[in-house]
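Here the complex is missing a single protein chain, while all its other protein chains stay put.
Showing chain A:
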């Protein structure tokens, strides 16, 4: 292992030979408190100074000049030049001296293969990424193309590059769009997809540039861990391969090491998704609670009254069992004929709380939906409970709640009970991405979480200026007193915009809200398309049509990220895409992502916030404040301002809560790792 990997990061990505270490990856490390304080101080107070000194703009101009020189070369000459560049990159690695040449060559190659040459902002973004930072690039500035400079340069230098994004659709789309460039450069590239089979997967992992959704990458990593089992070191694998036949183990492995990752939508991957660790489960849990017992508990839970036997702490989303509630368990224990086993007795209180949680804190069509898995051909009777991800708004069909909660919700929804499964392997995104030797990212919305980027991943954030001035206009920001008033206003706004010929995207936070709006739109006889976790089969089709003039699309936050809504000429003339945000999302970043669907790359567009005080966000996080400030909201001028502030305040509360949870997750992770030191020096896990 090179010394660079021990003492922080090397300034540029470097090659790690797969032949020596089977799967090169950075060792597990924790930050001491001194490091943590230093990082907090650096990103808050000190980074603005060196940032002034690091100016990618100068380099970008140099690169453009260098690539313009290549333009008159004929094909053969250019290929010759490419070969030379590649040789030098392999020989000398990525350095300031080789960088200009490489970028210029890739830019020219992009021009010849894709017909697009990188703008100077895109070059800047790539420089930032190659320097191990997060490039904050406004939505619609062409991040997909931008990152090719960094990925191709690294790949030409022999470094395996993972381009990570949030979902399969984006991974596949990006990869496909850029494939001509990669092929032109003689690089192999592939996109992972949840349906890809093992041999195909291994092939994709072998390619120079890999496009993948974050969870695919991590799941594969976990699957590899299961294959590796007790073999902690490369030598163990080779030894066992020798004794049992060479291909048996390495033949099942997928990952080729974690060297250089470019994470698209970095805030989503690094921050939003990192609250829940990824788990591979299988087999039956040996101490599973019996179905009868769960049903008994559930029926007991249904008889309890709020305030007398339990309380609900809404802000913490937590049930507090009162002493009167505990008595219920005792009577249950006495009434049981055979008496309860010790396991049941010990579990009963915990399960009762879970049952109450299932009943009161988890709502259908908000936290989960009940239905058949999209894409499968089961009929309605095989409906099952599927989790909706808070941030992406997408279904996470493979996820399930732990500790009996999932089964209790299934009882609540009258579904068939699934067997709780045993955890086989688990890793958090924080842990996983910290294993990369070299990490970088790009996103449209990073500034809110820049401190967390640096404190957890050591990633600094650098903002890239806009190529063209944004033509997005914020039309209105209204907070209505009631839900009904808000919905009316939304319908009116939609009618007005489609009459003008614009395309309209209505963004909601929950499936539930989308469905209510859908009914209203239907009643108003407006044609629309729905894009939610429930109906995401034809996602690409809906997105493709969304830019047509007069088209109304109703979507949850799942349409927020990466979705590129192409406008028709007619729409563009009428004023582009109009985005109506009718509920604040879990973080202001996600709102901004949704805003960013319109007015992309110099197109016109408009945004409108139509909210209400009945929104769940305000009801949970600002109920007291709302009551206190109520008289203010009816004042002229400052009333609206107060309403907006209240909404943002509630959102901020929620963001902070999630940030705290992420910190706790990470802390617990480290603590557990310490406690479980007796499991040995887990190289891979």
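Here is the rule we go by: a contact is a pair of C-beta atoms (placed from the backbone, for glycine too) under 8 Å apart; a residue touches a chain by one contact, two chains touch by 3 or more; residues count from 1.
Note that in this section contacts and distances are computed from a predicted model.
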item: Candidate names "Sulfate transport system permease protein CysT", "Sugar ABC transporter ATP-binding protein", "Peptidase M50 domain-containing protein" or "NADH-quinone oxidoreductase subunit J"; UniProt protein name, chain not shown; value: "Peptidase M50 domain-containing protein"
item: Hidden partner chain, touching residue among A:120, A:232, A:545 or A:566; value: A:232
item: Which residue of A:198, A:320 or A:382 touches the chain not shown here; value: A:320
item: Residue in contact with the excluded chain [from A:346, A:499, A:540 or A:638]; value: A:346
item: Contact partner of the left-out chain, one of A:57, A:403 or A:550; value: A:403
item: Contact set of chain A toward the excluded chain (per top definition); value: 230, 232-233, 236, 286-287, 313, 316, 318, 320, 342-343, 345-347, 350, 402-403, 422-424, 426, 660, 664, 672, 675-681
